[in-house]
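A single protein chain has been removed from this complex, and every other one stays in its place.
Per-chain numbering from 1; labels A, B and C assigned in written order.
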Amino acid sequence: MKILVSNDDGVHAPGIRALSEALATLAEVVTVAPDRNCSGASNSLTLTNPLRVQTIDNGYLSVNGTPTDCVHLAIRELMDGEPDLVVSGINAGANLGDDTLYSGTVAAAMEGRHLGLPTIAVSLVGRELRHYATAARFTLKLVRHLKMTPLPSNQILNINVPDLPEEAIQGVRVTRLGARHKAEGMIRTQDPAGRDIYWLGPPGQQQDAGPGTDFDAVANGFISITPLTVDLTAHDQLEGLSRWMDGVS
Amino acid sequence: MKILVSNDDGVHAPGIRALSEALATLAEVVTVAPDRNCSGASNSLTLTNPLRVQTIDNGYLSVNGTPTDCVHLAIRELMDGEPDLVVSGINAGANLGDDTLYSGTVAAAMEGRHLGLPTIAVSLVGRELRHYATAARFTLKLVRHLKMTPLPSNQILNINVPDLPEEAIQGVRVTRLGARHKAEGMIRTQDPAGRDIYWLGPPGQQQDAGPGTDFDAVANGFISITPLTVDLTAHDQLEGLSRWMDGVS
Amino acid sequence: MKILVSNDDGVHAPGIRALSEALATLAEVVTVAPDRNCSGASNSLTLTNPLRVQTIDNGYLSVNGTPTDCVHLAIRELMDGEPDLVVSGINAGANLGDDTLYSGTVAAAMEGRHLGLPTIAVSLVGRELRHYATAARFTLKLVRHLKMTPLPSNQILNINVPDLPEEAIQGVRVTRLGARHKAEGMIRTQDPAGRDIYWLGPPGQQQDAGPGTDFDAVANGFISITPLTVDLTAHDQLEGLSRWMDGVS
Partner (left out) sequence: MKILVSNDDGVHAPGIRALSEALATLAEVVTVAPDRNCSGASNSLTLTNPLRVQTIDNGYLSVNGTPTDCVHLAIRELMDGEPDLVVSGINAGANLGDDTLYSGTVAAAMEGRHLGLPTIAVSLVGRELRHYATAARFTLKLVRHLKMTPLPSNQILNINVPDLPEEAIQGVRVTRLGARHKAEGMIRTQDPAGRDIYWLGPPGQQQDAGPGTDFDAVANGFISITPLTVDLTAHDQLEGLSRWMDGVS
């Protein structure tokens, strides 16, 4: 089995090392990641500039692009034959609810659809992160199971692991994404020259975070797994919109 | 009515001017957009640097950030009271099928969810674009209808208009997003110093482009409207995944 | 006569318009400048990415590069025949003393050496800038004189004009660059997530700012003109260093 590992925290982040090393016990691993932190990159692509690749000391490949660029470039050009699987992470921080929309970690996994196996995004949920090993070991177990027991290959699994020692994990839950209220205001401050600058403020409060959601699972010490789709069509709105459009002349 | 107009081609692009001017005949319009071309930005956010705002000659606001940044900043800080509606575009080029995943134009519209009215992304489909007026006038008609006849406010409408004179448009179709095969290889070439560089190659062939899709509507001269969702959960896979997870130990 | 105008504040800045319009009364003017503010760019070059050019509404050319890139590209590729002269500015703010080392405005002028006439960098000195016209008109007068009365073509003239109405200007002084004490500390603060960030602090106090310096001229209401060189060799240290090196074994 051949696995492509990527992330959005950059090729030098601790999480990608923990993940690459764990998976290397099971498969041939190629690690290709951005040359700097790309948190918040979503599915962004580098369109106007070319990409360049550099091999760093530990053999990982460093790319001057986004997580999506990295996975795309690795599959199409850098790897010798397509990988069976893309695993992205371990992200330093949660990718839960509608925040997944902005996640470069999740985007890297999405870019691996069309491959032989489902793709996986893994994030470690907490502030002072200590337990990358918990997330790495669970991912390893999951990949081993995937190898034995098929799942549809176009699936994208979004995994969030509480930052706890392995024995403190309460179990695993399959969840749907929760949702937040709209974000609170931005933070306006001034640079030293006295000009206004604006920083992204904290995310909104959780709005849909009850049983069944990823927010709820993680808050209770469970590992959360959510199957994701890349189809943005709101299928349940097609009919209503069609009727409404009849009124436009 | 108050409308926020944004885009991903940048505040100086012709499409945002055509759109802003058309909508100004109907409502109070505030235009806030990136200071340079952000095509391919997806829902990316600026996390490590602060944002700055500048008013340009025509009164539009220019922001050193992504389309998502612009809409977020405008709603939370720059506008005097929330807008009723966000309209993003007119994008120079299509946003169809799974390409919408990478679109900054669509991302700007998504960022306006939680507002009073559905949000709208508008793109002009063609190569040598000449008919921004067609797209601008259709959008104006749609917004006028929205004002009169309610639609659920959390909707996101993705509109693609063929680059044709108004009288050559065949009509309007409500569609689902089509899908492409995986992209073809990247383009490897060398910079003048002889080092390898890689460019994103052309998108894959259309795979799901039959009747009912946005690809099909536009190819036949129709304006395509697709309702989008920000919920990335693959709801139809929840049950199968739960059963499968029982096997992981 | 053909003049290339550039700057470091970006193609949309008010200073470059004032300058281009003034010089157009005397010569054929081509304006090529960065697509965004590049203050502090010094002589930096874009090495890893290619440059792109776009013509904006008023006919100026916008380049996704540094001031040095713009001048180099304009002379070598964009202009139909070499210009006789490069004029850079009008910069919004002073370029005096050792701060010239960091100036993109001065760098753009430097890049025009090797041309038929001396090159010129023009800056307007003040906070709330109102008198671009004073600087534009003086530059026009100077260029007219250059056209009539030769000066060695490899000269680079660094001009700083006090932000005053023309009649309040005390005269013109040929000066040497002054010097500052080393800069004061940087400004350490925290981003909203509580992480340390650092901003460039205010420049150091003036150390060499007596009669004969550019600092002194401007402080007294005079326009300052300093001839600059691109030869960074410290010629007066060659001999002492040679002797000292004899001791290295």
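By definition in this document, a contact is a pair of C-beta atoms (placed from the backbone, for glycine too) under 8 Å apart; a residue touches a chain by one contact, two chains touch by 3 or more.
Bear in mind that the values here come from a model prediction, so they are computed numbers and not experimental data.
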Hidden partner chain, touching residue among A:Asp35, A:Asp84 or A:Asp163: A:Asp35
Residue of C:Thr25, C:Thr55 or C:Thr149 in touch with the missing chain, whole complex considered: C:Thr149
Missing-partner contacts on chain C, residue numbers: 37, 39-48, 50-53, 66, 68-69, 72-73, 76-77, 98, 100-102, 104, 106-107, 110, 114, 141-142, 145, 149, 151-152, 155-157, 172, 174, 176-177, 179, 181-186, 188-189, 191, 195-201, 225-235, 237-238, 240-242, 244-245, 247-249
Residues belonging to chain B that touch the chain removed from view: 48-50, 52, 64, 187, 191-192, 199-202
Touch list for chain A against the chain that is not drawn: 12, 35-36, 48, 56-57, 64, 191
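The rule is simple: only the chains that are shown with their structure count from here on.
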CA centroid of chain B to CA centroid of chain C, Å: 40
Chain A: positions in contact with at least two other chains: 48, 50, 52, 191, 199-201
